[in-house]
Each structure stands twice: as structure tokens, then as C-alpha cells.
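Quick one: the structure is below, questions incoming.
Missing here is one protein chain; the remaining ones are kept as they sit in the complex.
And now, subunit A:
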Amino acid sequence: MIKEIAQFVNSLDPDFKSLGLKPKDGLHILLRIQSVSEIDVLADESLVTAVYTKSKSLLPEELNWLDHFASLAQLSWCVNTNKCFDLPTKAIHSCSPYCVAMKRENLVNGEKYLVNAASGKSQVYDRINTYLSKGQDLLENESDRQRVEVFKHALNNEAKMHAWLDRICAFSEMKDAEYVIFYLDEPIEKYQAANAKYLSDKLFNTSDYNKVVGEEMYGTSDFFNGFSSKKMFLVHQSASFDISGRISAKDAKSLYEFQDLMGRNIFPRPLPIFINPDELTESLALFKKNAEDGGKMSYKEIIERLYDKHRSELGNYYLLFHQAGVIKDFDFVSKFEYYLTGENDKPWKVDDMFHCNYSPAIKNVFDFQYIILFKIFNNALIVKTKKGDFQHKYFDDIDSAYCKSDVTYLQVMRYRRAFYDFVFKSKRGSVTRQMFDDILRASIIEDMRLDEFKNNSHSQYYPIREKLNIWFSLSEKFDLKYNQPFTMASKLKEHRAFIQKLTKGEASIETDDQYAFTVGQVIAYLMSKSKTGDKSYQRLEPFLQQVRSRELNKAIARMFDTYKHENFSANFRIPFAEVLEFETNSVRDLIPTILAGIFSENALFSDNEMAPTDVTAEHEVSVSE
């Protein structure tokens, strides 16, 4: 991974590397050395400008300065506070002879200033000389060192530093967490040279393992790498080597830059790193344009643009998922498959088999993500915000309190990684039919459990039927071994035709599937005889918990006994009798077909008998025979 990321960073031009660069929050002060009688000094008129980022009304020229300060700070900052010049206190966060940066809290009346004063510790003012002396070590020639000496004398005690600060009104408004940063007005090339020298031995995790091979320095990587001797299991116990490996100084610098770029949030998530130079250039142009426009192009938009051009050739890229500065996934994608097509290259489609006006076409993987995953995971994996855009929770921590139910939470946590691979890496084997069936089965039964019947409507009327449509339309698409002529959809048609014949006595139950569908129809019919106020689908739960057909038939017979005083249609008699006669062992496997029987149009009602009105609050849709 290190090499691939280093190569990616090396392909970025300097303009790109400055994208999204923002100055630190706080007060930026630029000082310019004056020459008085051929002597370099920092006098009153040396204060070129001071810009406070939190100022409510920044002038256009101040905004221009901010870009400059952002670049200077970038070249002056420490790799991390353990590698700053102000050890062990770590109050000065810059590491450049041309810049002094510390938080307001370290200056007079700041929180840390007061703590230091109370405990008799040194103040930051007292350490400016030492700090800038270390900075001078980064310089190559004496004249530069002399100029820094002038800078040092302008800031190296409390009175001198505050002589500058007191002239700036904004200083009094500053908060403790904001930075006060002094810059010396020198060409940026000088900042770059000093920074390169500083980084040359600071980019490795530790200098203990540095080794020169050829002309290049190798050392231990600092890129998400630690050497904790306090954790025995992180120490390689049975390897011939002490450390897992070294990287070159050049690669270390690239990784450092990459971490910085990641922090600026200019890359899409996930980030495709192409191998092919043409595609890499095109993708970088998209990232760049996007960052310059101030927007953020999603992975979807980038891939769609590239796919328009490269079609079936799009692939050969590493896919990096990073979040909050942490790498969550890194994998290679050999080929990206955008379209989801079935037989004869027709796009996937959800058919409205359960009559709820829900039949979206699923042309590509992103349709699948935003339509199907959004639906089957109940807005917990793909989350639609109030603004109408979407959030993806493939790697986030998810709070179960914000999920529809605990079942939804568990399903998302169990399967989200597989769907990430399916959508973003075109790994068609990552989602199996068994997984898809499990998700839909659990989700529909959970919806039934959560259903409430109020104001003559079911709260879960549409969610259940939409999921049934999805299940019966797409299940076979995930069966990579599937080569049978029957699908759930074709079987559903057969079962609906069969039940018509069964009611007329023209057919008999011969298979488990026929039994299961008829059971569903019988249960739904018997339920319709109930006069109870609670008509929710929760009442179906006891039937779906049965494991053997004998117990299921007994439960049906008990319910019939409850409503035996009601009138029953002629269409009901034969299916009911045949169900009670039939025996099979594997009722759990038949749940999809039982559910299909329950939620299909019921064939057991007679012509003059009406099915109960089944409406929801949102849509007035009546279901009758």
C-alpha cells in the first residue's frame, strides 16, 4: 500500500498539493526586515500586515494574505508535536527559522501561562531563543542565519513580543485555542529549503533504525505505524527481523504529504487510485476541478464520468477508504462493472408483484445502492438526510437507537462490508443469495412485528410489500451458481394460478411450495374473519415461528375454531382441508412462499365477499378480491 500511495502522491502537481489549504485559526502577523544604515532591523514599520482569521469583516487584500499564510504555515509546521523544537513543553508548534507559532493560551493571561506562572515553570517567551537557534541549524548560509538573528531579537521576551501584539486590536479578542503566528517575510523558496531539511530526518517514526543504502536513507515508516513495546502482541515474536520494514525517505515524504492531503478533505471517499496513467490524469483533473470549485465530487460522479469514456475498460485501480484520518479499507479493483444486467443484457428491475406501485429499474450499482440498499436496510446503511442527499454508513459507527429496530442494526453491521465490496469493487461474489434472503426474510418479519393498525391502516403496509417485490424480483441475481429455469417470480405466478385451480377442486397440493402458498392464503383469509380492533400483522407472528407443518396446521385449526361461527366461502373449503392434510418437515424454508401467500391477492374469498380494506395513511389503496 505504501508504494501505491507514494506513487499516487508523486503524480500530483504542486498546484494540486496546495488545494484546500487553509490557514490555522488565529492571528497571522508578517514582519519584514528593514535595512537602516546597512543594518538589518525589525522596527515599527516592519509590521507588514496582521490578519485575524475570525474577523467578521475581512478585506479582499486580507483574504489574499490568508492564502499566503496558509502556504507558509504548511512549510513551517511540525510533523507532530513529539518532533517539534520546543520539547518537552511542546508549546511552539512551528519548526522553521522563519516562523514562530503558539496558541494564545501560552501568552500573557492565557490558561497555560497562568498555570506555568503558578507552578514556576518557564514561559514560552523564555524559549524563543532556543527555538530559533534550532531553526537556524536548518539554514545553509551565514547571511540567512543573521537575518533570523534579527527575527529572534524582535520576539525573544515578553515585552518585545507584546510590543507587536499590542499594536493589533484583534489580539484582545482572541480565544485561548487560537494560534498567534509570526512570520518573517522571506521568499517562499527559503521556507521550502528549511522545511526540506527539517523533514529529512523527521519523517521516519524513529531514527533508531535509519540506514543508508546506496545514496538513499531508509527508515521506519511513520504512516499509521507505531512501535509500542507495551503491547506484546504488536511486537513480532517469531520473525528474524526486529522491525517489519523500512521505507525510503522519498516515500516517507510522499506519505506525509498524503496524510496532509487526506486531512484537507479534497479527495472523494472512497478514493480510486488508478494505475493507468490516462485514467489517473483524468481522475486527478476531476478531483482538482472539484476542489477548486469548492464542491466535493463523490466517487459515484467520478466513476460515472470515467465510465462514460472508458466503458468496459474501466478498472485497475486501488480503492482507498479513509475516514477521520484513518484507513478503513484498501483493495485492488481489476475491473469496474457499472451496469447491473441480467439475461439478454436487460437491466435489473423490481416487478410490482404485490401491487403497491413500486417497480424501480435498477440499471447500475449506484441505483442498487440508493434504491435497494436504502430500502432493505431501512435507511440505516444508506441514510437519506433531511436535505435529500445521502450518507453512507459502510464504515461508520452506527447507533442502534437510530435504526428502525435491533434487527436492522444487526443486519447492517453483519452485511455492510459485503455490499461495499459489491457496489464499489464489483465483487459480485461478495453478496450471496443466502445473505440476500436472510436480510429480506428478517426485515419483512420484523416489519410485521412492528406493524400497527390505526385509523384503518397498516403502518407497515408499503414497507412489507416493497420488500417482497425486491425479494421476489432480485433474489436469483445473487445466486452465482443458479442455473435453474424457475425463479421466485415465476413460481409466484404458478402458485397464483394453482390456488385458483385448487379452490375449484381442479388441483391438489402436491409440493411443499404449493402447501406453503396455500397456508398463507388460508391464514390471511381466517384473519379477515377477526372482529378484533387490532388487525396488525403482528398477529401473523405465531404462525411464522412454527418449525413443523404439524404444529402449523394445529395453529391454523385453532384459529378456525375461534371463528367457526363465521360464514366461510366455498373457495375456502378445499384449500383449508388440503392444508390440514399435508405434512412436511421444512416449514422454516417455506417462509418466503408463506409470506407470498399471505400478501398476495386472496383467492379464497367468494365473489360476494369482500376482503378487509387494507389501506395506509399515505396511500389509499384498497385490496380486494
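Some observations on this one:
Note that a residue touches a chain if its C-beta (ideal position, glycine included) is under 8 Å from a C-beta of that chain, and two chains touch if they have at least 3 such contacts; residues count from 1.
Following the convention adopted for this analysis, contacts and distances are computed from a predicted model.
Not every chain of the complex appears here, and the one that does not is recorded in UniProt as "CRISPR-associated protein Cas5", selected from "Hdr menaquinol oxidoreductase integral membrane subunit", "Heme exporter protein B", "[NiFe] hydrogenase diaphorase moiety small subunit" or "CRISPR-associated protein Cas5". Within the complete assembly, A:421 is the residue of A:144, A:257, A:421 or A:513 that touches the hidden chain. For the chain left out of this panel, the touching residue among A:240, A:344, A:385 or A:532 is A:240. Of the options A:265, A:334 or A:456, the residue whose C-beta touches the omitted chain is A:334. For subunit A, the residues touching the chain absent from view are 1-4, 211, 213, 218, 221, 223-226, 228, 230-234, 238-246, 275, 312, 315-316, 326-332, 334-335, 337, 417-418, 421, 425-430, 480-481.
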